[in-house]
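What follows is an incomplete set of chains from the complex, kept in their original frame.
Each chain gets a letter, A and B, in the order it is written, and its residues are counted from 1.
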């Protein structure tokens, strides 16, 4: 298929939507972006690259980091972690304090904030004061790019406005589902959210999940096949908060969105995709990004269903 | 792959689990089954059939009927129906009255009871007094079997114990999300649940969903490709109540379970599967059936992820 041509068609068709949606505004740092930016990158298992738009433009990966930390944790844990975080969609529109309280501090899945915080806590138990460095190193490795870094201003800004996340971690601590110091965990968590990457790097970083756990450029086993499939399953059922069903319905691909405007998705045995556009829809997912992936799925007929 | 051999391995491996689980006991009729029965049927797109166990044994299809009525409704409706029933997983462990109230009588998806009742109501608006006959005829057509019927005793029993479903329909009626007489809708709904089929018939009936909407034996377009994919997506994210994520995680296939002990699943572009074993796990899904599908997925490596 002529993917480059399809990317160009998509870029044309989404122009009318670039004015829609709203920038994330809970922290000032996230509003300092070009609101009309658009970028989309594909990487195939046989190392072909297709790009359109500002694919060099870095943005904070935010919740996309949850896929990477969960992968890192799954390398070391299995049942111990499953006891602390579930793998069911969180249907609750009220994002999760209520649900977390009803369910005794066990988050529904690793891709809502509470679940990702537990994941980071589990990493802190392994890597101690070195945790963030290990997370960063892991992301650098899977994206074949040692220059990836986090953004201090965004990190600080998250930390100063993260009251709801601090509420989440303290509620879980009261249920004894956080083992480390809450301040350290939350700092590490906000740092991982403020890692800066562009669509090229993110597509590359996701490629091992399209390849049953093996990173194509290096042939390194990042995670075993069963776990890779399970991460994909989780992205499909839980990757987009309470719009996860809608995303599966429209796009039909395992994916994960971040409030910074990025969305990653994979097509098993074929490719990884990343799209970026910072304005969000009502569910907190990139409006144009979601539309672009829906168009991609329709035009190529590629879908897991 | 030698599917017959794999089915035999599965039958051996699940023997130890046949004593586990509990029969559905909310109506007496459902307890009148052989508790240790097991059957599994595969049908491939190229018309190969693989069977093991009591594949002639009929059982009530219960919630599996939701897939068929939703398909039938989607042939006639699209946006009008999407306004009345969502396509998000229902994460609520308390099965749905609370959620339905919070969300103004709009069910989360067509595969929970409330959503299936709305679907049946939408069919009643088309087919009037002929609705159940049309549903039955549709199921007979897609399974190439005109002898399929419902069981009067199970139907009556459902009707006499269906207080929670009557609560659901009246709550939706109070929100004006039911257009027809509540008694008529609920009768039609309970009749569709008490349709009797065996694993062979159910696997055959699901085959069009593995084939992008076209029924392989007849080449008839049952539903268009886009809608077929969306039904599959819904089965994956919402097919097993609040264990849907777990099923996706373990089995990795779109499927739908019924409290009668049946589970159907499809492998896109390959085959349809039906497994039967009447004892249920804590989530109300066939315990051995879930295990058998997990084994099948592991042994064959077939999964959409």
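The rule is simple: a residue touches a chain if its C-beta (ideal position, glycine included) is under 8 Å from a C-beta of that chain, and two chains touch if they have at least 3 such contacts.
Here the structure is a predicted model, which means the values were calculated and not measured.
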**Q.** Total identical subunits in the assembly as filed, 2 in place
**A.** 4
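Quick note on the criterion: only the chains that are shown with their structure count from here on.
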Q | chain A and chain B: spacing of chain centres that average the CA atoms, whole Å | A | 32
Q. In their complex, what parts of chain B are in touch with chain A?
A. 86-93, 99, 103, 108-109, 226, 228-230, 232-234, 236-238, 242-246, 248-249, 252, 254, 268, 298, 303-305
